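What you see is the complex with one protein chain gone and the rest in place.
Note that the chains are named A, B and C in the order they appear, and that numbering of residues resets to 1 at the start of each chain.
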Amino acid sequence: MDVSTGPVTDALHRVLAEVSPNTAGELATHIPELADEDPDRLAVALASTEGRCYHAGDAGHRFTLQSLSKPFVYALALTDRDVDEVHEHVGFEPSGEPFNSISLDAAGRPDNPMINAGAIVTSSLVRATDAIERSARILEILSAFAGRDLEMDEKVYASEQDNGDRNHALAHLARASGVLASGVDEAVDAYFRQCSILVDTRDLAVMAATLADEGINPMTGRRVVSEVCARHTLSLMVSCGMYDGAGEWMMRVGIPAKSGVSGGIVAVKPGQFGIGVFSPRLDEKGNSARGVEVLQELSDAYGLHLLRRPTAPAGPLVEEDADSGAHVLRPRGELDFVEVEAVVHDLWSRTTEEGEAQLSLDLSAVTALSVVAHDLLQEALRHLRDAGRAIEVLDPGGVLGDDEE
Amino acid sequence: MDVSTGPVTDALHRVLAEVSPNTAGELATHIPELADEDPDRLAVALASTEGRCYHAGDAGHRFTLQSLSKPFVYALALTDRDVDEVHEHVGFEPSGEPFNSISLDAAGRPDNPMINAGAIVTSSLVRATDAIERSARILEILSAFAGRDLEMDEKVYASEQDNGDRNHALAHLARASGVLASGVDEAVDAYFRQCSILVDTRDLAVMAATLADEGINPMTGRRVVSEVCARHTLSLMVSCGMYDGAGEWMMRVGIPAKSGVSGGIVAVKPGQFGIGVFSPRLDEKGNSARGVEVLQELSDAYGLHLLRRPTAPAGPLVEEDADSGAHVLRPRGELDFVEVEAVVHDLWSRTTEEGEAQLSLDLSAVTALSVVAHDLLQEALRHLRDAGRAIEVLDPGGVLGDDEE
Amino acid sequence: MDVSTGPVTDALHRVLAEVSPNTAGELATHIPELADEDPDRLAVALASTEGRCYHAGDAGHRFTLQSLSKPFVYALALTDRDVDEVHEHVGFEPSGEPFNSISLDAAGRPDNPMINAGAIVTSSLVRATDAIERSARILEILSAFAGRDLEMDEKVYASEQDNGDRNHALAHLARASGVLASGVDEAVDAYFRQCSILVDTRDLAVMAATLADEGINPMTGRRVVSEVCARHTLSLMVSCGMYDGAGEWMMRVGIPAKSGVSGGIVAVKPGQFGIGVFSPRLDEKGNSARGVEVLQELSDAYGLHLLRRPTAPAGPLVEEDADSGAHVLRPRGELDFVEVEAVVHDLWSRTTEEGEAQLSLDLSAVTALSVVAHDLLQEALRHLRDAGRAIEVLDPGGVLGDDEE
Partner (left out) sequence: MDVSTGPVTDALHRVLAEVSPNTAGELATHIPELADEDPDRLAVALASTEGRCYHAGDAGHRFTLQSLSKPFVYALALTDRDVDEVHEHVGFEPSGEPFNSISLDAAGRPDNPMINAGAIVTSSLVRATDAIERSARILEILSAFAGRDLEMDEKVYASEQDNGDRNHALAHLARASGVLASGVDEAVDAYFRQCSILVDTRDLAVMAATLADEGINPMTGRRVVSEVCARHTLSLMVSCGMYDGAGEWMMRVGIPAKSGVSGGIVAVKPGQFGIGVFSPRLDEKGNSARGVEVLQELSDAYGLHLLRRPTAPAGPLVEEDADSGAHVLRPRGELDFVEVEAVVHDLWSRTTEEGEAQLSLDLSAVTALSVVAHDLLQEALRHLRDAGRAIEVLDPGGVLGDDEE
């Protein structure tokens, strides 16, 4: 569902207004179609995991995916093969070198799936009996990520082929070291085709939101890749997404992202939303100059950094019930380790105490339990029971799950 | 507060039992004292941001910090200088090369503060009038991170000096390119001293917990570094913490960490806890072999990965009050973007509706609001009021803050 | 003319006997035909610039040229284009890296024509309208160097193609940086064909002798390339001929040479002779292990090093003629700078002397004059005449040439 007014949309408009004056950077020139782009175009879109999409600027303007295709095709390769098989062919590590560098590691693998050499190997790992099926499956999964049928720009594809010597070289090198899983021409062709697929900024946001929603497209409700594939893809975007500037990106923005030379960036706030940005002038690292600025602004303004503690936790309430003298624990909200640990510590310490007042654990205000919180709580309750202590548990929402009363 | 029984302690014991049979890897040998370590030692400790510390194994055995000192001295340099000044002298990016490589970037800066060259530059950035003050301040902040007065191992320090040619070379190269902020000998001496500081595994957990708690030592309650310093430090650990295996670490474990050749690893679950692990046999990348395994096990078992959505969010409740016919929104728990966005969307859409029933927003079950959630909610309420719609807000916990009724 | 007995042949037999026990090294394995070679084969041949060829061992056994083709095709490229045009496409410098490394310099040129990347570029510089003509011209010049019609080994050629990914990659990279002068497939095909041409050790000696004789095949009397092409080719063999061991080769052997992975080496003593050696076991640098030893022995035994002063020079004789009182200068043998300089100095100093005895310069025992010696002598004679001094010049062999009496 597209939403065209409201505070989210307003916020997006505000950030575009802020970055608009920035005309730094240059268009990509290695392909004529990229050099012909209008350098002033600017767009941003945000799609929530609840299925609403907000946008501002030229969000309907179409451009080709270029390197933006890489994480999504990687997710497809992870789906077709397991992660270990994929990574026998391509590494995990940032290369510290430009995107089109050779960067084979000691085992002859391209350093990671986000550099060209690694992306070509990744495309070769997609299961297919021939080149047509390979490109069809790639187009299909990219469409599923976007939630609509995408198409290829034939002129860009032709230009990619005309300027394809370096990528052919990378594919031959990968094949020479035994890590290419298809023929050279088939892999390179698939790669050029995925780079030539047309999207708009709104598509980017939805594609990113699908990763944010653990592999389910929140607009279509359809699962595109598994939860673990989505997470592995995000991990790789953290390490290697922003060309040779991943470390600075982590410090200054702090959410997984991937950029492309057409001027787009996708960024993901896991569990929350995906963002697409488009502005074709590139900085010296090859990232959209205003796109980076938009994401820095949004991260700063809204505290999106992965390593920011989202909110000050609400401590669990332990109180003596005035009437009954009962010892009541009332944790509230989302409980992760630290929120539940005090409860568990309190419960545990009471197993050996004599003459204890009645124990009561009221989970009615708990909205969610993390894995570790759930396990620790179960363990503590089991221990109390084993020690013969009675405890009353109120769990109207069933947050403790089936395996426990 | 040390806690020696309970489900957390049990979990730590279980993970040590699991990894105990692993005898892969080799002791570090470049310094005699490291080569003389008992290879079978094994310990783990976990300190929560609530100030409790759990441990298992030889958690009181002391060893030298070595590279484990790097993130903490980096946090001190960030405290003494601003982040931009620090990074004029040392880069942000993984080097793709071994920890003792030369790895100067095009600007002559060491690639990052986690390789030796970068760590020496970092130590030179600590504010001090002389070598004695420099080392004293470093010892002081490391002690503050650990929550007790740390001491140096003089024999290890002497060995570092005896084997220090490579590090002297790195310092001279840094000075030659103008990025060393002190004399060569002073910087190298400070670095050798910080590497020689003795800690135990419990100390590591507390130091990590201080980063988890945004710079406040949860055992002492004392702020050691600012929130932003702590976050920058964690960002760098994500990018560059695990020698040349940061990408694979992000995929397989997914929390900021740093290892040292003495066999220790610190890992941080932001907002929740810090972990220390110790086992001196190193894998081929120079990371503690069993230490890595412990953290993989804990991450898998307890879902610690940064990019894992902590819990399925509890959706906001929108209901029509049976009695009054009022439209009541009752979000619960911690509200981040996606949790509040539906509320905001609902409120916004009602500004233009005629003859609307009474609106009511009940925040009594909300335990926390993220920055973005707070801002969006404020914006929506302001908009409603501007549009002349009345809304009743219940906020007994004051989560909306001072700037709003 | 082949010569099968005599002191030269004896010397070749002796050196083979000396190196025979050496079984160090391994066969090349990247192509099945190379791996199937008999590792014990051993041959040496020497062809003089006077047109006689001496040999010992399996000198008639045929093998493929592999990298031995590189200097000769380079000479063809220099013939078709001028040296500046060739070196706009490929560098002059040793790469310090293995023969199949990528090694493009800052201008995108392969480092030199002796590494694979540079050899492919060199083959692309041969003038041809299509692939067939290109390979035909290359075969033709290699045949002219050998003095007989050479043929290609079709099985080796097929294997080269089957294992050709790395070379295809190098050609694509060269094309991407704009230095390949033909299509990728055409250049690589030409390169694989030249590598697959069959020769025996005697052929190698004749090919080398053609370079020694400044481009004229001494067996056929036919000029194959110009003098300057031959010298440029030898210069490159000095700098880059022995894979990444050119410096040590210069010190230990000291004559231009080129090796191939089939086990052959060609070496050239300019003006004197060419040598071919064959023994298929390769040392860790990829040079024939016993081939290197043969050339070291020959160089040591016979003083072949380029930088060795060939012989103690015979000083010029200056004498007073007893009968006439004439001052007579009688230089003998080959006169280079230092031999003529004393004569010139003597003549010059007499231009200003009064009442001098008669001067006489007797060149009848002079066998040759170098360029510098000739010019200096002419200059001195002209000066004397300008100063009005008489001098009698005896030049029965006409070594002073036409431009002087």
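The rule is short, and it goes like this: a contact is a pair of C-beta atoms (placed from the backbone, for glycine too) under 8 Å apart; a residue touches a chain by one contact, two chains touch by 3 or more.
Model, not experiment: these values are computed from the prediction.
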For the chain that is not shown, enumerate the shown chains it touches in the whole assembly.
B, C
Using the touch definition up top, pick the residue from C:Gly25, C:Gly57 or C:Pro94 that touches the left-out chain.
C:Pro94
Out of C:Lys155, C:Arg222, C:His345 or C:Arg385, which touches the unshown chain?
C:His345
Thinking of the whole complex, not just what is shown, which of C:Val225, C:Met250, C:Leu282 or C:Leu295 touches the missing chain?
C:Met250
Taking the full complex into account, find the residue in C:Val184, C:Leu236 or C:Ile265 that is in contact with the omitted chain.
C:Leu236
Touch assignment to the omitted chain, from B:Arg41, B:Arg62, B:Arg81 or B:Arg166, lands on B:Arg166
Hidden partner sits against chain B at residues 102, 165-166, 168-173, 175-176, 184
Those residues of chain C that touch the unshown chain are 3, 5-8, 10-11, 48-50, 52, 83, 87, 91-97, 111-112, 214, 231-232, 234-236, 238-240, 244-248, 250-251, 254, 256, 269-273, 301-314, 332-334, 336-338, 341-342, 344-345, 348, 365-372, 375-376, 379-380, 383, 397
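Just so we're on the same page, only the chains that are shown with their structure count from here on.
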Tell me the shape of the graph of touching chains, choosing from line, ring, star, complete and other.
line
Whole-Å gap between the CA centroids of chain B and chain C
64
State, to the nearest whole Å, the distance from the C-alpha centre of chain A to the C-alpha centre of chain C.
61
Once you find the CA centre of chain A and the CA centre of chain B, what distance in Å lies between them?
21
